[in-house]
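For this view, one protein chain was removed and the others were kept in their places.
And now, chain A:
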């Protein structure tokens, strides 16, 4: 499993508290979707997004890797739009799309995963009245993170076992033992949690 997507740095954006950054992102996304609907407004959105990116001083290589997919999609969509509707709508739609994704990617790149998890924990506190227990949510997330390599390992083992027997396993032949062993792992995990008093 590759590392989290965030890159370290000490720019103004890196230092901004995660919760405030998420709120700002939400506001930004709404503004881009609702207001950047003319060529002039879309241009402003692109300039603001570019300015934010340059403030964060993200390495060019990382920036390209994070944005190349949306730039490819935007190019294709822009070409289709140009064909359908003309230059101005094509510019507005592609700018909206790229800016919406770019500012979200920027928050991910400048915020540590642990800070985002803390922000999530705080953000869930008001949902206590609806029966959401932030501590249990955090526990579930942590367990899920540690279980990814475990389940990945199970899948690898089953594939190797099949190869050792000279079988190229289909998805069902592989899937049934994978799910059964995943459920067995969950069973052990559940017992370990109960033994540590999670149910009390």
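The working rule: a contact is a pair of C-beta atoms (placed from the backbone, for glycine too) under 8 Å apart; a residue touches a chain by one contact, two chains touch by 3 or more; residues count from 1.
Assume contacts and distances are computed from a predicted model.
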**Request:** One chain of this complex is missing from the view, so tell me which of "Methanol dehydrogenase", "Biotin transporter BioY", "3-oxoacyl-[acyl-carrier-protein] synthase-3" or "Manganese/zinc/iron transport system permease protein" is its UniProt name.
**Result:** "Biotin transporter BioY"
**Complete:** Of A:27, A:51, A:167 or A:180, the residue that touches the missing chain is A:180
**Prompt:** So which of A:38, A:54, A:75 or A:140 would be touching the chain we can't see?
**Reply:** A:140
**Request:** Please give every residue of chain A in contact with the chain that is not shown.
**Result:** 1-2, 4-6, 25, 29, 66, 69-70, 73, 77, 80-81, 84, 89, 92-93, 96-97, 100-105, 107-109, 111, 113, 116-117, 120, 131, 133, 136, 139-141, 143-145, 147-148, 150-152, 154-155, 170-172, 174-176, 178-180, 182-183, 185-187, 189-191, 193-194, 198-199
